[in-house]
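Below is one structure; the comments refer to it alone.
The complex appears here minus one protein chain, its other protein chains still in place.
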Amino acid sequence: MADALLNPLSLTLSVQTSEAFAAPAMSLADRASRALESGVWGAVMYIVIGLVAVLTAVSVLGLVMSYIERKVAGHFQCRLGPMRVGPHGVLQSLADGIKLLFKEGIEPGDGDKVIFIGAPIFSITATILLLAIVPLAPGIQVVDMNVGVVYIAAVSGLGVMGILMGGWSSNNKWSLLGAMRAGAQMISYEVSLTIALLVVVLFSGTLKVSEIIESQQQGWWIWRGHGVAIVAFCLYVIASTAELNRTPFDLPEGESELTGGYHTEYSGLRFSFFFLAEFANLFVFSALAVTFFFGGWLPFHVGNYEGFNAVMDLLPPVISPMFWFGSKCALLIFVLMWFRWTFPRLRMDQLMRLEWKVLLPIGFVNLIVAATIVLTGLYFFPSAT
Amino acid sequence: MTVEVSSLKELVEQASGDDRSPDTQEYFVNMGPQHPSTHGVLRLVLKLDGERVLRCIPVLGYIHRSIEKISEHMNYMNCVHLTDRMDYLSSIMNNWAVSKAVEEAAGIEVNSRIQTIRTIFAELERIQSHQLWWGVLGMDLGAFTPFLYGIRDREVLNDVMEETVGARLTMNYVLPGGLMADIHPNFVHRVKEFIKYFRPKLDEYDDLLTNNVIIQERLRNVGILSAQTAVQYGATGPVLRGSGVAFDLRKDHPYGVYDQADFEVPVGTIGDSWDRYWVRVEEMRQSLNIVEQLLDNIPPGDFLVKKLNSKIKIPEGRYYSQLETARGVLGVFIASDKKDEPYRLHYRSPNFNNLWCLEPMIKGDYIASLIGAMSSLDLVIPDIDR
Amino acid sequence: MDYLFVFLFVVLGIAMVLGGIFASYLLAPRNPTKVKQSPYECGEETIGSSSINFNVAYYLFAILFLVFDVEAAFLFPWAVVLRELGLIGLIEVVMFVLVLVVGLAYAWKKGVLEWES
Amino acid sequence: MEREALQAAVCELDSAVSPLDANADRAAVVVEASALPAIVRRLRDEPRFAFAQLLDHVAVDWIDRGQFELIYQLYSFKHKHFLSVSVFVPREDPRVPTLCRVHPVAEWQEREVYDLFGVLYDDHPDLRRLFLEDDWVGFPLRKDYQDDFMLDRPR
Partner (left out) sequence: MATTTPDPTETDCPPMDFGDLKSECVAPRPSIMGQKRSLRSILWLSFKGILRGLLTTLSYFRRPSTVVTQQYPENRETLEMFERYRGRLSLIHNEEGEHGCTACQICERLCPNASIIITKDKKNEATGKPALDQFIWRQDTCTFCNICVLVCPFDTLEMTGDFESSVYDRRLLVFNLNEYAGPTAGQLDKLEDEELAKAQMKPMKKYQGPVPMCGGEMDGIPKLDVEKSTDV
């Protein structure tokens, strides 16, 4: 009753879920290790499936997201966006990709060539590793380790390396400035990102990604978190925008200031890897937000409205989780794009002040409040003891 | 007393050569000529410490077309079309400046219809120049969408002007002794429609940029230019008015039919980029007012008082005339030797003089602030180089 | 098995980039010239060397980050088992965080966060 | 102050100042080169003149007279009047003291004139080419300037 008074929203979210989602979810890695018991080839098959899936996901995401971004930007700006290649320009990004493939990759003469080529590797690898843990639906997840959240926090820091290396090895002052900005910015916002995720870990009491989703069957954390989760979500969105280097936090690129920032010297396919990583990351970060705050693949239910819930469950069990996950993701991505095409960018000192003097203290207070709520049991939790 | 002529290379090598101290954190970097926010081919050689700008040396001449030299071999009517290519965002005002100088020198009286039409066009041109500036300022500060909104509204205005003039950028509409063509029959109606269209859009501009806290914090207390410094460094136009000096030739030395219009000169308070921003936004509103007042009573008359292929000769002497373009005072100096060609024609370009305020206002601040401050100066590079 | 996948993904990332570079090596023209390889400095020759001493302001933030990230790493296990630890766990972490916040406040007061050179 | 009155008042300042009547539309005076900075400084500081801004600096190459005329356009915000100050220097040895210390904007306006006319400004802190390259030969706005790229306009 107490939590009902504290947060009327939690009342509206039901305890209702269909059986399909309660089934034990097994990631691809789990399946592979089970297959290993009966033979090597089964495991190899799963491994190959995983690798191919992630590889396709990175490329397709990069293409699709860049198309969507340009289309959305176009409509925000009273334009049409790409219209030439294919109907409504759907093949535009593919054409761009092919064009980039045929472009000469120019290397700076005095730069450090090994690091110069190594930089996109770091960016892409970080993206791939993060994509692997995104749960699209129960069982449709490549790895689902029991320390998933720690893994996310660890891997998302890897992308900084790529940008730092790229900017440093370019032997270009603008690139160097961009890389330095990126370094300071991305690591700073990493702290806020981690603290925001910690709030959800506190609520769900697990680090495993699939279990975090399942813990939201009685209601998404964004509703049930008594405002704490909403603050955490805002922190997460701001921090992830900064991690993604998108406006209003696109200082490392800072087109009008640093000409191109860390990727000034990159051309051809090498540039496209940064590009690909950026757009795939856009998906990954919104997917993680969906996972942590919006109940992942769980459908949208409103408590005590059985008819409404039944409509929400109309989709067949196989498509439904994917549909819900995808539409939540799309919504978040749209919001991030909306931000990008509306706001101007901050200045470096303002950016740092925002993180260390505003977001970080708020994050810590938020964390302590969340811990207090969890301890006192003042929130709506299904198996609360 | 000696005169030493140095070169840029010497200037820069002092601090960037191999023999500099290994502890120094200072370095030089070229900003421009091919930089997204120098809007053309301005080159700034920056001396930086980290992100702080210690010195900012403008290097000019990348788009110098020697308009003054070419004009010495042209008759006065032909000189006019070259001025389109100086400050291309106030081309009609440039045309008018030359025409005004020639008319004053040669004693040509133009009727009030010509003056009214010129005034209306100058104000429309001022609006479209500020529209583009507004969008570009947003783009410089990282918001791309305002740029396209600014361009979109400017396009509407450009259409209105194109219907009468026949060109969109290099208009060449005002000639010594009149106008190139009478206004189009649709003109008055379409300008009224534009005013009706644009007033709500100005509020939208406020929603998008003016009231956005990020923009305010990017511009406020950045690039502060005191009134005294602004005057001493030759600033005019919105830059000077942003610093609080209410100097506007339209008010203080009226020309055209500005004395018939009722308008106010917006001025800033402390002279930071935010003041200059706000002065320009306010100027758009004032210009709309001026146009609205003049539009309904354009007096009848000829649009050209002097035959076009007659030679205009100016008595021997030196003549100076100036008017207020969207960026400041454009002065035209004519030295005549009684021929139909100017002996010497010189333009005092507002941007050339405004540019020098950049270093005093930005010294010791960040690169990002430099971008904002430069944007608030609203430089048009071809006008600096001429 | 999870970590085998992680390892394989690292390999995949490297292979993807190198493969792409190899593909463009086969397909794209290669015609490096001195001008093309010179660093882009807005169309002018670079002034001096690009390997420069750089302002320390950036590094201070890196050091601050280290402290806070390590702290976050400690908080993960705590967050999972908070319910078993009970009030003691909360108090302990509050003290732990407080120590760091005091550090942050000190840095704040010292002007480290002011982004000054 | 009317144009004539202003002109007379300025001329009373110093014996180095004399009126110039060839200017059609504003008060104009001729100043001897050596006295220029002092005169302009007094014009700036004395409240009855208060010429706060150096609007413009123009040079004219009067090749027939063998002189450069350097014209400084001054403006007073207080009294809203203009003044044009001319200095005549010989073409062979064009030297004039700089006005940088009085009006900072003169630094660049004088650089422009140096660039295009080759007038040397004594004591100028940074006399460099402004528009043209540092190794450009000749001064293009002089009437006798010739180079290979100049086109003859068919008439």
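Each chain carries a letter (A, B, C and D) given by its place in the written order, and its residues are counted from 1.
Heads up, the rule we're going with is that contacts are C-beta pairs under 8 Å (C-beta built on N, C-alpha and C of every residue); 3 or more make two chains touch, one makes a residue touch a chain.
This is a predicted model, so every value here is computed, not measured.
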Worksheet item: Omitted chain: which shown chains does it touch?
Response: A, B, D
Response to the item:
Filtering B:Asp49, B:Glu155 or B:Glu292 for touch with the omitted chain leaves B:Glu155
Item to complete: Among B:Val29, B:Leu82 or B:Ile224, choose the residue that contacts the chain missing from this document, as touch is defined above.
Response: B:Leu82
Worksheet item: In the full complex, which of B:Phe121, B:Phe147 or B:Trp278 touches the chain missing from this view?
Response: B:Trp278
Fill in: For chain A, the residues touching the chain missing from this view
72, 75-80, 83, 338-339, 341-343
Worksheet entry | Residues of chain B (touch criterion as defined above) contacting the omitted chain | 4, 6, 10-11, 14, 55, 74-75, 77-78, 80-82, 84, 145, 152, 155, 159, 162-167, 170, 172, 180-181, 184, 204, 207-213, 216-217, 220-221, 227-229, 231-233, 241, 245-247, 252, 264-269, 274-275, 278-279, 282, 286, 308-309, 359-360
Worksheet item: List the chain D residues touching the unshown chain?
Response: 44-45, 47, 50, 52, 77-80, 100-104, 107, 125-126, 128, 153-155
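By our rule, only the chains that are shown with their structure count from here on.
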Fill in: Distance from chain D to chain B - Cα centre to Cα centre, in angstrom
24
Discussion item. Quick check: how many Å separate the C-alpha centres of chain A and chain C?
Written reply: 17
Fill in: Multi-chain contact sites of chain B, meaning residues that touch two or more partners
27, 29, 35, 51
Response to the item:
Note: chain A residues in touch with at least two other chains are 173-174, 259, 348-349
Worksheet item: Using the touch rule from the top of the page, what pairs of chains touch, sorted by label?
Response: A-B, A-C, B-C, B-D
Discussion item. Show me the residue ranges of chain C that touch chain A in the complex, using the header's touch definition.
Written reply: 1-6, 8-10, 12-14, 16-18, 20-21, 23-25, 27-32, 34, 36-42, 46, 50-52, 54, 57-58, 61-62, 64-65, 68-69, 72-73, 75-76, 79-83, 86-87, 89-90, 93-94, 97, 101, 104, 108, 113-115
Fill in: Residues of chain C defined as touching chain B within the complex
41-44, 46-49, 52-55, 57-58, 117
Fill in: Contacting residues of chain D [partner chain B, same complex]
22-26, 28, 52-56, 58, 60-61, 69, 71, 73, 77, 80, 82, 84, 95, 97, 103-105, 107-109, 112, 114, 116, 120-124, 126-135, 140-141, 153
